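What follows is a single structure, written as structure tokens, with notes after it.
The complex appears here without one of its protein chains, the remainder shown in place.
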Amino acid sequence: MERTDSPVAHRANTRRAVVAAALGVFLAGCATNAPQDVFQPKGPNADKINNLQLIVFPLAGIVGIIVLALATYIFLKFRDKGQEIPSQAHGKPVVEITLTIVPALILAIVGVFTFRSVFDLAETADTEMVINVTGQQWWWEYDYPAQEKYGINTPIITSGQLVLPVGTKVLLRETSRDVIHSYWIPALNGKKDAVPGRINILRIEADKPGIYAGQCTEFCGLSHANMRMEAVALSKEDFAKWVANQQAAYKKPAAGTKAAEGETVFMNQCIRCHQVNGMKRDDGTPVIAAADENVYAGAAPNLSHLMTRNTFAGAMFDLLSEDCRDDVWEAKPEEFGAKYLAGVSAECLNETNLRAWLRNAPGVKPMYSDPAKLGPTGGKYRGMPNLNLTEDDIDKLVAYLLTLK
Amino acid sequence: MFSSGSKYLLGLSGLSLVAAVVYAFTVNPSDLGAIAILGLMVVVGFVAGIGLHDRSGDVATVEEAVAASAPAPRDSAWPMVFALGAALTLLGLATVPVVFLLGIVAMVAGGSEWIIGNWADRASVDPVFNNDRVRARAIGPLEYPGAAAVSLGIIAYLFSRVMLHAPKSAGALLFILFATAIVTVGFLVGYRPRFRGPVLAAVLSVGALVLVGAGVTTGILGEREQLAEASREDFYSAEHRECGEEEGKHFDHHANNKVNLRSAVLATVFVKDGKVYAEAIGLKDKLDTITVQRANNTNIMFRNLDEKEHRMVIHLGEAKVGDTGAVEKVETCTQLTGQDQEQVLTVNIPKPSAAFKDGYSITVPGAEGEVKVVVP
Partner (left out) sequence: MAIIERPTSEAAVPALATPSASLGALKRPMTESGWKSWLFTVDHKKIGIMYGTVAMFFFIVAGVEALLIRLQLAAPNGKILNADVYNQMFTMHATTMVFLFAMPMAAAFANYFLPLQIGARDVAFPRLNALSLWLFVTGGIVLNLAWFLGGAADGGWFMYAPNSGPIFSPSNGVDFWVVGLQIAGIASLIGSINLIVTVLNMRAPGMTFMKMPVFTWMILVVQFLLVFSLPVITVALVLLMFQREFGATFFDAAAGGDPLLWQHLFWIFGHPEVYVLILPAFGIISEVLPTFARKPLFGYPFVVFSGAAIGLVGFGVWAHHMFASGLGPVSVAVFSMATMAIAVPTGVKIFNWLLTMWGGKIWYTTAMKFAIGLVLLFTVGGLSGVTHAVAPSDTQQTDTYYIVAHFHYVLFGGMVFGLFSGFYYWWPKVFNRMLNERLGSWNFWLMFVGMNLTFGPMHILGLQGQPRRMYVWTPQRAGEGFFNLAFWNMVASIGSFILATGILVFLINVLVTSRKGEKAELDPWDARTLEWLTTSPPKAHNFDRIPVVHHLDEFFHRKYVEDTATHTMKRVADGADLVRAEEAAADKHIHLPGPSYWPLVLALGIGVLGLGTIYGIPIMVVGGVMILLGSFGWVLEPSVADDSEIDPPSLDGSTKEIAPLG
């Protein structure tokens, strides 16, 4: 398990030492820095769960060791050494009752702690910020309702990365447009399903700036394995910058550039499903995507400010090349904000991933987008189809997408 | 092994199967025709099975003495049913399909009863054996469930006429009465042996008479006024809305105004002192703007805190009317909701607010203010 030296994690460290003693062998066998390790809480909600785990796991371990020791003793002591067949005693009620009551008592103790933390974790009265989280096969959409306090005047919409300010109690309102998904950022809290027709709430809070990995954990069909998420915690000042940038007006690429040609390709192709806020036609009318006419669930990721995110396609692929990605992921908390807000530059862009995606999306991520198999949905896609773009178009699109910052 | 009579029948049955397969492949697999041919196969195959079972169709084994002393066949109404069925089938071909189906059913029922009865009569010289053992065992498993299904259907139909006519408040009472009567009779039959026989028959007859009488009467009188109104108002059509201050006679007066799906409500719109405001999960303030996820079925609850009845209207932009080029406002609304009552509307807004100049909003006719609905 990773060791941290922040004050918040300090208490946990002491307990962790106890656990390490009890489960030494087990712990020694673990990966360091696994991004989704449930024993590495990075916020108060996950911390509460971890505190409970630190009671339950050692307790289970101790009981297990006692039972196994007893069993081994019995196996060696009472093996057939030619002794007489023993008396056919059917048991001793006192022993049996004791052995019923002792586990019941142990469990009752665990039960008290459990009971407390269940209600503790369900507390939402002191929420400071609300974010909508919508699951869809196979990506997550995040939108931020207008909240003056954080400078969010017009709602922000994004996907792939959930951006939140540190030290803020954030309430996620989860729902789903198609099947059941489950939202899970282990470092911040346990999982909560996103159920169509319902709104499930999940509270998260991050202690420090950084990226926290997660993954959809309710089986949601073909590409369930490729439905990932990342939560990005920014310091309050950085978060304000991020908000301001997300609300910034659309910057039309300068006429005559490759990016401008890319915008045309985008308007011919991508706009059928993907919205870019603020984009206008030459006559000044807003360009509105028709996702509801082409996608079964009714939406496709909104690509406004795409290059402020580090990932795309349900956080399956990185927009950053490997080195740049590591630079951001491994940044120290105080440097993290600046590095993250820099977004994706032309140098850092992971062109291989992006081009492969544009060339043939269903080829790199399994999706229901073969027109021959869309009978049940009346011809609507579940996922991105192969658009059969020419290499030239792809070049232009990449140039254009890079301007979406 | 196979008696000679059953051989023909089995052959015919097999032939129908082939015919059905051929029909299914050449004409239409899920067509009434294929089913009819398969039905023929069922009946004939079934009869063949019965023939095999009592081996009466085997000419060679029928002893002469038995043949000579065989009792005369008993009276049977089934040939008549069969003939009626044939007539109905023809009639149905010319008129409505229901009659055709009825005819088929009558023919199948009459035919199988006739044939089995006939066979059973010749199984032995002992009429009791023939009737109780051969005929009853063979046809009973078909007759009883069939008769039960038909009578249950009739009872359900008649009772539903009564329920549709009776006022809403009396409905529950009627239901309880009906159920109590059935339980009581069942209990008496179970625990009071004297209740069986003629007494039971009398009670059942009275019950049947009452049910038929009530059912026919109420059937003729028609549905209760509210329901009739509802159909006149075209209430069952999904498009039906009256979103102004006017009152729909049915639409507005038979709302439940109670909501059970609180866990799925994103935002609640209130009217208090003639003013409109909203509250949403996780946000403490009274809001004049709510944010709704795009392309998602979202439940919005309306709660009226004022004495006056109100309805909530959600304005969902505009839509073109067919190919005329004309544009029409799209809106949806709750029914009139009384004080401290609530209703839920489910909306799915596929396009962002930017798609319409005025965006989306919620208003309450007769109350001040509006709640903006923002779709990112």
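For reference, chains read A and B in written order, and residue numbers begin at 1 within each chain.
Following the convention adopted for this analysis, a residue touches a chain if its C-beta (ideal position, glycine included) is under 8 Å from a C-beta of that chain, and two chains touch if they have at least 3 such contacts.
As the structure is a prediction and not an experimental result, all values here were calculated from the model.
Participant: Which of the visible chains would the unseen chain be in contact with across the whole complex?
Facilitator: Across all of the complex, the chain we cannot see touches A, B.
Participant: Given the contact definition stated above, which residue among A:151, A:333 or A:366 touches the chain not shown here?
Facilitator: Answering carefully, the residue with contact to the hidden chain is A:366.
Participant: So which of A:35, A:167, A:253 or A:333 would be touching the chain we can't see?
Facilitator: Residue touching the chain left out of view: A:35.
Participant: Need a quick check: the contact residues on chain A for the chain that isn't drawn.
Facilitator: 26, 28-39, 46, 48-49, 52-53, 56-57, 60-61, 63-64, 67-68, 70-71, 74-75, 78-81, 83-93, 95-96, 99-100, 103-104, 107, 110-111, 113-115, 117-119, 121-122, 137, 178-180, 182, 184, 186, 189-193, 195-198, 200-201, 213, 215-226, 228, 296, 366, 368, 373, 375-377, 382
Participant: Could I get the residues of chain B that touch the absent chain, sorted low to high?
Facilitator: Spelled out for chain B, the touching residues are 1, 17, 20, 24, 29-30, 34-35, 38-39, 41-42, 45-46, 49-50, 52-56, 63, 65-66, 69, 71-72, 123-126, 129, 137-138, 141, 263, 297, 348.
Quick note on the criterion: only the chains that are shown with their structure count from here on.
Participant: Help me check something: in the complex, which residues belonging to chain A touch chain B?
Facilitator: Result: residues 124, 127, 130, 132, 134, 141, 143-147, 154-157, 171, 173, 175, 177, 196-199, 201, 275, 277, 286, 288, 291-292, 297-299, 302 of chain A touch chain B.
Participant: So in the complex, the part of chain B that touches chain A is made up of which residues?
Facilitator: The contact residues of chain B facing chain A are 263-266, 280-284, 289-291, 293-299, 348, 350-352, 354-355, 374-376.
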